[in-house]
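The complex appears here minus one protein chain, its other protein chains still in place.
Note that the chains are named A, B and C in the order they appear, and that numbering of residues resets to 1 at the start of each chain.
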Amino acid sequence: MITKKVADVSSALKGVDSGMTFMFGGFGLSGIPENAIAELVRLNINKLTCISNNAGVDDFGLGLLLHQHQIKKMISSYVGENAEFERQMLSGELEVELIPQGTLAERCRAAQAGFPAFYTPAGYGTEVAQGKESREFNGKMHILEYAFDADFAFVKAWKGDTAGNLIFKGTARNFNPNMCGAAKITVAEVEELVPAGELDPNEIHMPGIFIQRIFQGVNYEKRIEQRTVRQRN
Amino acid sequence: MITKKVADVSSALKGVDSGMTFMFGGFGLSGIPENAIAELVRLNINKLTCISNNAGVDDFGLGLLLHQHQIKKMISSYVGENAEFERQMLSGELEVELIPQGTLAERCRAAQAGFPAFYTPAGYGTEVAQGKESREFNGKMHILEYAFDADFAFVKAWKGDTAGNLIFKGTARNFNPNMCGAAKITVAEVEELVPAGELDPNEIHMPGIFIQRIFQGVNYEKRIEQRTVRQRN
Amino acid sequence: MLDKNQIAQRIAKEVRDGYYVNLGIGIPTLVANYVRDDIEVEFQSENGVLGMGPFPFEGEEDADIINAGKQTITTLPGASFFDSAMSFGMIRGQHVDLTILGAMEVSENGDIANWKIPGKMVKGMGGAMDLVASADNIIVAMMHTNRAGASKVLKQCSLPLTGVGCVKKIVTNLAVMEVTNDGFKLLERAPGVTVEAIKQATDGHLIIEGEIPEMSF
Partner (left out) sequence: MLDKNQIAQRIAKEVRDGYYVNLGIGIPTLVANYVRDDIEVEFQSENGVLGMGPFPFEGEEDADIINAGKQTITTLPGASFFDSAMSFGMIRGQHVDLTILGAMEVSENGDIANWKIPGKMVKGMGGAMDLVASADNIIVAMMHTNRAGASKVLKQCSLPLTGVGCVKKIVTNLAVMEVTNDGFKLLERAPGVTVEAIKQATDGHLIIEGEIPEMSF
C-alpha cells in the first residue's frame, strides 16, 4: 500500500508559492478545506489564482485570503455574499472570471480524467461564450471548454485512510471529488484519518491514486451560512 | 419519493423491439444483467445493436442472444473467448465495431451527462481514428468521439431501492453506472431490492433519477470466467 | 395582484407526478410548500442532493447538508448525495424534468437574464446557465415589473443573458404567459388584474386570444 499520510498541514502544503493556481473544494462554506486555507493565510503567499465555486464570506473561507490581498484572480460561478470581494472586484484590484457551475465542475473533472476539452451547451449565446469556439451538435449549439491546469488542489473529506482514499459526507462532497487529481498535487484534509484497510473498498468516493498528500485536519468550524430551521409544533 | 419499482422482468422490458439499440452493463460475465438478457432471449426480438464491453461466452451472457442470431451489430472493446461470435463476425453475419474501452465508457457517460462530444487521445494514429476528426491539444493529438444514442440500457446492481437508487459490488460495478441514464430508458435489476430510505444517501453509487425501472432479479448464476485460486499451504 | 407566495402556489400547479424538479433561489424555493400531497415529486439541488426535504428542526441543522441557497435542509427517504459533476450531469443530461428560476428580464423569444447588472451587481450565474441551456421545461417566477416600475417582460433583454430561447412559461404577480414563436401568449390573469393592466406592464409582444381566464390555484 502506498502511503499518502503527512504529519500536518504544513508538510501537506510544502511547495506552495506565490503566483500559483489553486483549486479549492467546497460549496459556500460547506466542505471547504479549512486547514489548508488557514495555512495559506499564515504563509501569506500572494498573486494566487483560485478556482473555487464561491469566494467565501468576509471573515471565513477564501474571504480570509481576500482580506490579505493574496488573491490575484478568482475563477468561480457565484461570488455573492462577500462585500470585500465585491469591493476588490469593482475597484479592479481583483480579476474575476465567472463561469457556469456545471462547466466549472466538468473542467475540473476533465483535468482529473485527462480530457483536454469537451463541448457543453451552457453559456452559448452569452458573455461566457465570447472568444470561444461554438459548434452545433444534434441541432443545438455548444461551446468548447478546456480542462483546468492547476498546481495544487485542496480538498476536504469526512473520512480518509492512509492510502489516500476518501469518503465525503452529505452535500459537503460537492466539488471536492472532481478536484482530486485535477492539479499537479492534490492535498486532502479529513475529519477522521484511519489506517488503510478500515474503509470498505466498495464505499470509497475517491480512490487514493488521485491524492498525493493526506492529513488529519484539526479544529473544524464548519460554519453554517444560512441557518434555516422549522419549529417543532 | 418517485417509485421506479416494477413487478418483474417482463414489465421492466416493456417497449423493447427489434431494430433497437441496447446498452448492457458488465465486464466479461461480471455484473451483467442476467435477467434482462434471459428475457430478451425469450422475446426473441432481433436486428439489435448491442453496446457492451464484451460479447459474453458461447453459452452465457450476450452469447445467448448471438446464438439466436438476435444481434445485428456489436459495439465492444473486447470480444475474445467466444467462438460463435468469431464465426458470425468472420462470415459477415455480424457487424462489429471495436472501440477502446475508455472511449466506450466515456461515450456512455457523455450520453448520461449531456455532452455531445469530447476529445480523447485513445486510438489516435490507429484504425479507430479513421474518418474521425483529430486535433492537437497541449502538443498531443486527440480524436473527437461522440455520445452514444441508445433506446434501452440494461444494468445490474447489488442493492437497489424503490426510488431507483443503486449500489454495486466490487468490480461488478464496471460499466453499469456509466450506462445509467445513457439511454432513453434505463432498466436496473438488483440482487436485493429494499424500500426507499433503507440505503444510506451517502453510499449510493447511482441516484434513482438515472433509472426508469427497477426490479428484483432472480436466479443469478454469476458465472466465473477464469477461476484462479492459490493453494493454502 | 399576487404576492410571492401566490406566484409559488400557482407554479406548483405545473408540477406533475413523477417530476424531478430543480428550484432556484427566491420565489422558486417557495414552490415546494405548495405541491399537491397526492403526487410524488423529488427536488434536486445542484450542490449535490436529490430528495430534499423541509428545513431541519431547530438544533438538528447539519453544516454538511445544505441546498444551493446554502440553507440547512433535511432529506427524505430515497434521497442521495453526489458530486458537482454528477449533479450537472443530471441537469445537462435532461434527467431533471422541470426547472423553476427567477429572472431580471425575459424576452419574447425566451431569452433570460438573471446574473449580472454591469457595473452594479455581479454575483455570478451559479448553476443557472447550465440549467437554462439544458432543461426542456423552464418556468420563470418573477415580478412583472422591476422596482422602478419598468417591465421585465421584454421585446429584447437589456442585461447580459443567462441563456437564449429557453424560457417556456412565465408566472408573474400579474399573469401566466407562454413563450411562443410569435411572442408572449397570455394564458391567465391574476385575480382582479385586467388584461389592460397586463398589457401596460408588458413591453414585449403580448398575444391575447379570446377571453383570458383568471388564475385558479
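Miscellaneous remarks
By our rule, a residue touches a chain if its C-beta (ideal position, glycine included) is under 8 Å from a C-beta of that chain, and two chains touch if they have at least 3 such contacts.
All values reported here derive from a predicted model rather than from experimental measurement.
Within the full complex, the chain left out of the display contacts the shown chains A, B. When you scan B:T21, B:T49, B:Q70 or B:T103 for touch with the missing chain, the hit is B:T103. Of the listed residues A:G56, A:G102, A:P121 or A:G208, the one in contact with the hidden chain in the full complex is A:G208.
One of A:G102, A:G125 or A:G181 touches the chain omitted from the figure, and that residue is A:G181.
From the options A:T3, A:S18 or A:N44, the residue with contact to the unseen chain in the full assembly is A:T3. One chain is missing from the display, and on chain B it is touched by residues 27-31, 53, 76-81, 86, 89-90, 96, 98-106, 108-109, 120-128, 158, 168-178, 205, 222-232.
Residues of chain A in touch with the missing chain: 1-3, 109, 111-115, 161-163, 165, 181, 195-197, 201-202, 204, 207-210.
Keep this in mind: only the chains that are shown with their structure count from here on.
Both chain B and chain C are touched by A. When chain centres are set by their Cα atoms, the one at the greatest distance from chain C is B.
With centres set at the average Cα position, the gap from chain B to chain C is 36 Å. Centres computed as Cα averages put chain A at a distance of 28 Å from chain C.
If you average the Cα atoms of chain A and of chain B, the two centres end up 33 Å apart. Touching of two or more other chains is recorded for residues 114-115, 201-202 of chain B. Contact of a single residue of chain C with at least two other chains is seen at positions 49, 81-82, 85, 88, 91-92, 134.
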